[in-house]
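Quick one: the structure is below, questions incoming.
Yeah, one chain of the complex is gone here, protein chain that is, but the others are all in their spots.
As written, the chains take the letters A and B, and residue 1 is the first residue of each chain.
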Amino acid sequence: MTLVRLRPVRDLAVLLLGTLTLLFFLLRLTGDPALVLAGPDATEQQVAAIRAEYGLDRSLPVQYLSYVGNLLRLDFGHSLADGSPALKKVLIAYPTSLLLAAMAMAVTLLISIPAGAWLGAGRHGSARAAVRWLLFVLQGVPGFVTALLLVQLFAIELVWLPALGSSGLSSLILPTVSVASFLAPKLTRLIEANVAAAMGSPYVRTARAIGSSDREILWRHALPNALLGATALVGTQFAFLMTGLVIIESIFAWPGIGWLLVQSTTSVDFPVVQAITMTVVVTVFAVNTFVDLLQRRVDPRLRHREPLAPGAGE
Amino acid sequence: MSITTQSARRNPVLEVEGLSVRAGSGELATMPVQDLSFTIASGEVLGIVGESGSGKSMTAYAIGDLLPEGVAVSAGRIVLEGRPVLSLSPAERRALDGNRIGMVFQDPLSSFNPVRTIGSILIESARRHQQLSTSAARGKVIEALAGVRLPHPELLVDAYPHQLSGGQRQRAMIALALLNEPSLVVADEPTTALDATVQLRILALLKRSAGSRALLLITHDLAVASTVCDRILVMQRGRCVEQGSTADILESPAHDYTRELLAAAHWPAALGSQPQAGAA
Partner (left out) sequence: MNAVVGLPVNTLGARYLARWELVSGGFLLALIAALLVLGPALSGHDPAFVDLQNRLAAPNSPGHLLGTDQLGRDLLARLLHGLRWSLTAAFGATLLAFAVGTVLGLIAARRQSFLGTAIRQVTAFAQSFPVFVLAICLVAIVGNSLVTVVLVLGLVTWPVFCRVVQAEATSLLAREYVMAAEMLQMGRARLYFRHILPGLLPSLSVLLAFHFADMLIAESALSFLGIGAPLGAATWGNMLQESRAYLISAPWLLLVPATAIVTLVITANLLGDGLRRHLE
């Protein structure tokens, strides 16, 4: 399931242009763009100033060009909430999200890979069946519900961990666990499927034919292939991760871009909204490209294309 | 039957008696193999011939300890070099796989792990069964690859399966089967997935490499069997229909099914007493 191979620079350009155009039309959808950009509390002069700055009194094509031009110069305007430059606000919140994302991903992988390998290595057994049922139920519980239940249990009832904020290591635990519970069930099932497929493959049969034990087969033959196949999923997992971040950050008031997104959309702080959108789009593109490169480096089928000594020894 | 074959017969490598294999359990159970018996001596090539569903592959898997989940031997004995193998512990059995028995599979592309080098699995086998260090094993592997007439074996060791052609891969698979000098080689449709021009050469390689070993060749193609085998066993729906020397089977088949197979392969002897219009 590899992505259509994108030629980086050209496709980044197309992507950016497409997103900017979309944003442009959204802005016009809401009525008077100048009012939206200036905010509800703006004075007549401020609105007029915005109008001039964005060329909103000119014709549509000119407006479009000046809008795109501004955004390409990384001028996203100023936040309606506190007047700070919109892009700067987003970039400040970025590392905070990155921390949570990295921790959550680490925890998820630490759980999903062993669990997926164990589930995939054997078809039967009541223990495995029980775990599969557990995962099925977990997948039916939306991430934010799990988070709320976790907060209820650990922060309210047991008062072991803080319910909000980002101060100190202990405040990282619940958000991390929440995001992980969001990602882990699906990833575990995916790894399980890959491992099971690998275990049933002809090359594993060859390994058995030379006397490899079950454990050797799992670790040496099945798991590498399964994990390699899983790198194709990094992109979708990342999308999942971002979605989880948005919701979980809002629950825990974790000051990352997810929380910022919700805040700025509910208050229609359009400059920040457009800054976040562009940042997200660029991030996703970077991740996709990274995954592509990773696959190229790691998968021998993609790394070595040339046949060896063609024809000889037939 | 020549004198050499007769004396070789006194040293059976593989003895199969009353082998039955059951798939599934309860009401849905089927018997892919029923009451099969045969012997292979050293230096002998036995071909098991039948159409798909005849149970020939299951026989090979039963011998090679490769039966899938839910499938098991339900009756009979398999004796390898005088040792009954069905009663061995899993560890003891694994010591035989790749060591006293070598397997050659049908599809060489998917039978090699696509993300590991050709050499890696050969080295793994040599290290396990000959207790060699990695570098010593590597040397042995290169020798083995040269032994199957692969060019530049020292390069091939580090090549990936997709970099080789079908014929080259099958040679490598044969090298893997022969690596630890097994007494029995089981080849399950070794040439079916290959081009016609390549098939003959691989068969020749197999025959030559068999040498003093016992070779069990599974095939649906009577022509293939006639080229390489000393004796042929015909299977239909899990049962042995007849077995005998290649010459006997081809020239004077005793059973109707055998005649059908021969006719399907356009074999003259199948005509027998049934004149067929336009037959060559």
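As a convention for this text, a contact is a pair of C-beta atoms (placed from the backbone, for glycine too) under 8 Å apart; a residue touches a chain by one contact, two chains touch by 3 or more.
Small disclaimer: the values here were computed from a predicted structure and weren't measured.
Among A:Pro61, A:Gly140 or A:Gly168, single out the residue that touches the unshown chain.
A:Gly140
Could you tell which one of B:Phe38, B:Tyr61 or B:Phe112 touches the chain left off the display?
B:Tyr61
Would you write out the residues of chain A that touch the absent chain, in ascending order?
3-4, 6, 15, 26-27, 29-30, 123, 136-137, 139-145, 148-149, 151-152, 156, 199-202, 204-205, 208, 235-236, 238-240, 242-243, 246-247, 250, 261-262, 265-266, 268, 270, 273, 276-277, 280-281, 284, 287-288, 291
Basically, only the chains that are shown with their structure count from here on.
Could you tell me the distance, in whole angstrom, between the mean C-alpha positions of chain A and chain B?
Once rounded, the distance between the two centres reads 51 Å.
Which of the residues in chain B end up touching chain A in this complex?
Checking each residue of chain B against chain A gives 64-66, 69, 91, 94-99, 102-103, 105, 107, 110-116, 121, 124-125, 128-129, 149-152, 155-156, 159-160, 162-165, 167-168, 171, 173, 176, 197-198, 201.
In the complex, go through chain A and note every residue touching chain B.
Against chain B, chain A makes touches at 123, 201-203, 205-213, 220-221, 224-225, 228, 299-301, 304, 306-314.
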